[in-house]
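Heads up, one of the protein chains got dropped from this complex, but the rest are sitting where they should.
Showing chain A:
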Amino acid sequence: MFIAFLIWIIIIIFALILGTYLCYRIEKHGVKRWGATGSLFKYNPKSEE
């Protein structure tokens, strides 16, 4: 039972790490239309305007 839950938890952590890495890449590229707003997680809708 422990193994089943462990696999699930590892995948959840992996999802958050991969998402963070991709947000970091978007910020690093600095391309505004991709969503680069100078903040890793915060999305600022005003930057689109």
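We adopt the following convention: contacts are C-beta pairs under 8 Å (C-beta built on N, C-alpha and C of every residue); 3 or more make two chains touch, one makes a residue touch a chain; residues count from 1.
By our rule, contacts and distances are computed from a predicted model.
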Assuming one chain is omitted from the figure, identify its UniProt name from "NADH-quinone oxidoreductase subunit J", "Putative tricarboxylic transport membrane protein", "Sodium:solute symporter" or "Metal ABC transporter permease". "Sodium:solute symporter"
Applying the definition given at the start, please give the residues of chain A touching the unseen chain. 1, 3-5, 7-8, 11-12, 14-16, 18-20, 22-23, 25-26, 29, 31, 33-37, 41, 43, 45, 48
